[in-house]
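Every protein chain but one is kept in place in this view of the complex.
The letters A and B name the chains in turn, as written, and every chain counts its residues from 1.
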Amino acid sequence: MKPNYPFNCWYVAATSEEVGRRPLGRRLLDVPVVLYRTGAGAVVAMRDRCVHRAYPLSSGHLEGDRVVCGYHGFAYDPDGVCVDVPSQENPPIGARVRTFPVFERGPLVWIWLGQPGAAALRTPPATPWLTDPGWASFGERLHVGANYLLLHEHYLDLTNVFAMHPANVPPGIDRLPYLDEVEVSEMSVRYTRALPPARLAPWEAEATGLPRGPEYHRREQGTFVSPALHVQRWVIDTEQGDSYEQLRMHGFTPETPTTTHVFLRVARNYSTDRALVSDHLRGFFLDMIGRDAAVLEVVQRQLAEEGEPGRDINVKADRAAVRARRVAQAMVAEETGRPLPRTPTNAIARS
Amino acid sequence: MKPNYPFNCWYVAATSEEVGRRPLGRRLLDVPVVLYRTGAGAVVAMRDRCVHRAYPLSSGHLEGDRVVCGYHGFAYDPDGVCVDVPSQENPPIGARVRTFPVFERGPLVWIWLGQPGAAALRTPPATPWLTDPGWASFGERLHVGANYLLLHEHYLDLTNVFAMHPANVPPGIDRLPYLDEVEVSEMSVRYTRALPPARLAPWEAEATGLPRGPEYHRREQGTFVSPALHVQRWVIDTEQGDSYEQLRMHGFTPETPTTTHVFLRVARNYSTDRALVSDHLRGFFLDMIGRDAAVLEVVQRQLAEEGEPGRDINVKADRAAVRARRVAQAMVAEETGRPLPRTPTNAIARS
Partner (left out) sequence: MKPNYPFNCWYVAATSEEVGRRPLGRRLLDVPVVLYRTGAGAVVAMRDRCVHRAYPLSSGHLEGDRVVCGYHGFAYDPDGVCVDVPSQENPPIGARVRTFPVFERGPLVWIWLGQPGAAALRTPPATPWLTDPGWASFGERLHVGANYLLLHEHYLDLTNVFAMHPANVPPGIDRLPYLDEVEVSEMSVRYTRALPPARLAPWEAEATGLPRGPEYHRREQGTFVSPALHVQRWVIDTEQGDSYEQLRMHGFTPETPTTTHVFLRVARNYSTDRALVSDHLRGFFLDMIGRDAAVLEVVQRQLAEEGEPGRDINVKADRAAVRARRVAQAMVAEETGRPLPRTPTNAIARS
């Protein structure tokens, strides 16, 4: 399978906690990358492959700010330049490994694996709720055996909840209303939807502590911020004018064309000092994402067996997902010069 | 490996017992199929793939006579028409999955995966001994990691018994006589062979209860009924004119080009009310087929490593096997328009 992800895009490489004074090897966009932190705390990312032989630098160790290969001891400075070859006086001129721009903000380390000069033209997407003291958040990293676009499309169409997670739906709602709006920009796709008033689902009551009796209005917003990031916003509005907001952020970073690193973060603007709420929501979302992943891995295997693409029939609920796929395809087409694939089944079928 | 099995042929899909009110997913001729039974008991077979996303319907559930996808809840009638998409008022026009003709008779469900209109022109092979009250039968389903033709050829040349199953051969016989006859029709190949008089092998004595002292005549007949079915007939004739007949039927259904579902049925016209005889024969045949499968899986792996075909030297004992392979190849050639492969080593070598 040809990669269907763009390189000119900031992706989450790791959580801040994961990167330290032991080299961390990770495959990102099918590129082997080693990540580590200098003595001063700066994050370094470089190609995880010695210039000399095909051995990963992540199997070596750090000496000061240098990473030293575990095979013949070649040493590299944080700029990727080979500065020591123990078997000779001077290292070969020009021997260096490629380094990658990184950007650390809050709990995440972002990486740019695209065209070297272009990184400076863009910044990773803003994630203010991860650093704003008015919000509480927690995270998990997962590995899913499915292409990253299957994950994006899955979370851009929540109508699967009735079949997959019926206990999570607010009581009395047995069908989601159509999307109110789907906004498409150069790189992002956003839908919004208002839900009819309904009482709280058990997980909502548990998390918010709101009384279970009344009905509440809810607003849902899903955003394909970029090929690297999906953000879902879920707001419960009370009669008193309070808004209980919750953001579920998925950093989707392709590991290979058929596997994805998922960096889940969940933030909320209520009960920010209650660890029990975090624990509850963590269990709730891990349980849900586990079921999501199991389904998507089945889909990935079936797609691999089918070989040829293009059989899917899309329906109205797929409006945002289909547009997001289109955005990603256009970015890949622009980068590679390959033509944008025809997607004959992408037309929305009649209601 | 290109498929070497014809589609225009009835194959065993499942035993009747296997098909019920839980959808059963099974790969047949490399096609994913879901099988289930309607409330009225009719067997339904359709492509095991939702029209919407690549998710197997067999991972969903039944609602009445409908199968409902476990991902977004798309529902299908037994005729494959999508009749409900929960996220919108009406399902897309024309959304349907392919269904396959099925035919249930006795303990077996047959399926037609070929050209849709052509099913009606043929019927599954007759298997009267499976339903005739004068016969007793039992069955097992097995999975073998070898191409279906390797199985056919194996059972069309029983001279391997001396190397593989020497304890099963009637005492005193150390070589099988040549085949008396090999009849070839459009789709079938049948050989017959008379054995010289010999006393009973232990398994024969155990099954028939006949006295071990005398010698008996035996007639053996092996039939490649179609690419889907092999039937072996083994008759022990007594001096008194009684015939102890036993039929071993193998439904061979390719799962993939290199794996096969084997539907074994063993029927007999003697001791039909004695369960102990069935138990004895079941153990006997399972033991034998287990050793057969182990050998054929080794052959399959070696063929895969060899890559190019056509090295085999055939001998007289392969007469029926070679003709059966030829029949299957001709059916595939006719269906696909690909030319019949040259099989330079197929000539029978001199005795």
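By our rule, a contact is a pair of C-beta atoms (placed from the backbone, for glycine too) under 8 Å apart; a residue touches a chain by one contact, two chains touch by 3 or more.
These numbers come from a predicted model, not from an experiment.
Undergrad: Among A:V51, A:V102 or A:M164, which one is in touch with the chain left out?
TA: A:V51
Undergrad: Of B:V31, B:L176 or B:A330, which sits in contact with the chain we cannot see?
TA: Of all options in B:V31, B:L176 or B:A330, contact with the hidden chain holds for B:L176.
Undergrad: Among A:V81, A:A95, A:V161 or A:A330, exactly one should touch the missing chain; which is it?
TA: In the full complex, the listed residue that touches the missing chain is A:A95.
Undergrad: I need the residue numbers on chain B that touch the omitted chain, in ascending order.
TA: 157, 159-160, 162-164, 175-176, 178, 295, 298-299, 302-303, 305-306, 311-317, 349-351
Undergrad: I need the residue numbers on chain A that touch the omitted chain, in ascending order.
TA: Looking at chain A, the ones touching the missing chain are residues 32, 49, 51-56, 59-60, 68-73, 85-90, 92-93, 95.
What we mean here is this: only the chains that are shown with their structure count from here on.
Undergrad: Find the geometric centre of each of chain A and chain B from their Cα atoms only, then give the gap between the two centres in Å, rounded to an integer.
TA: 48
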